[in-house]
Structures are given as C-alpha cells and as structure tokens.
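Read through the structure below, which is laid out as structure tokens, and then see the notes.
The complex appears here minus one protein chain, its other protein chains still in place.
And now, chain A:
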Amino acid sequence: MIYLLNLLSVMIIPIMITVILIYGMMKKIDIYEAFVEGAGQGFQTAIRIMPYLIAIFLAIGIFKDSGGLNLFTKILYPITNFLGIPREVLPLAIMRPVSGSGALGVVKDLLHTYGPDSFIGRVASTMMGSAETIFYTMAVYFGAVGIKNSRHTLLAALISHVAAVFASIWVCRWIF
C-alpha cells in the first residue's frame, strides 16, 4: 500500500501530462500551438503575484529571524501547556502555518534531539505531514486575482490548523 502510494507520488504528474496530450491528439488538436498559446500567460501570473510574495516573505522573515516568533511562542506556552500540547512541539505548531521551510528545519532539530522514533519525534513528523503553510498561500492565491476582502478564510484555516495540531498529538498517543 505504502509502496503503491510512493509510486503514485512520482508518477502522477507524468500521468496527467500524458493523458492531456493523448486526449488532445485523439481530438486532432494542434497541441504544440495550443501549449505555447496557453503558456504565454505564465509570466503575467508570476508578475502579478510577485508583490504579494515580496510582502509576505518580508514580514515572515522579519518576524522569524528577529526572534519575534520565539517570543510569541513563549507567551503562548502557558495556554497551550494547559491544553495539553507538549512543550517541545509548540514551536513547530506555531511555525508550521508561517513557513514551510522553517517548519521543516524545526522538525529536523526535534528528530535530532529526541530521536525520530520517540513520542515527540512521531508527533512532530505527523504534524509536519498533516498541516500546510497558511499566510503565504493566502497572499499568493488572493493576490493573483486581486481579492482584497478574504472574509472568513484565515479564521477557518487557523481553526483547521489547530485541529491538525490536536489530531496529531491524539492520534500518536492512541496508535503508538
């Protein structure tokens, strides 16, 4: 099962490309022309999202590298401790929605310190695999189409993230 999933992960993009091309050939489309015509819009999209990317990378960089994120984590600690989040994984729970590469770095440290097969190591791995970056995704997706009012998106995403954090802890307690 795991082998199959791994195989599919590597194969999915080639499969999607092949299906699109073969179906296009069967319908006698001028594939090359159609591809180039569509691809031409790639640049515009990249340029449109660039200012949003710069804004969000800047804010995240300053917040993270200055130590602001650490301070924020320390302030939250009494509350999350009360809620049963292990102290060791709290920095990861906070970092995960902010920065994907930052979170991966935190997981690496945790695996190194506590061991990948420890409870902390398993919770950290599960959390990393079950959550996503939020701020950057929102900035890019809404920025690309010029949405100014994102309504309930951030709140719902944060609720979902908190659910991922608790689910990771509970499922590891339960299974291992």
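Keep in mind that, in the parts below, a residue touches a chain if its C-beta (ideal position, glycine included) is under 8 Å from a C-beta of that chain, and two chains touch if they have at least 3 such contacts; residues count from 1.
Everything that follows uses one rule, which is that contacts and distances are computed from a predicted model.
*Asks:* Absent chain per UniProt: "Homocitrate synthase NifV", "Spore maturation protein A", "Oligogalacturonide ABC transporter membrane protein" or "Response regulator transcription factor"?
*Replies:* Not shown, but named in UniProt as "Spore maturation protein A".
*Asks:* In the whole complex, what residues of chain A lie against the chain that is missing from view?
*Replies:* Contact residues on chain A toward the absent chain are 2, 5-6, 8-9, 12-13, 16-17, 19-21, 23-24, 26-27, 29, 31, 34-43, 45-47, 49-50, 53-68, 71-72, 97, 104, 107-108, 111-112, 115-117, 121-122, 125-135, 137-142, 144-157, 159-161, 163-164, 167-168, 171-172, 175-176.
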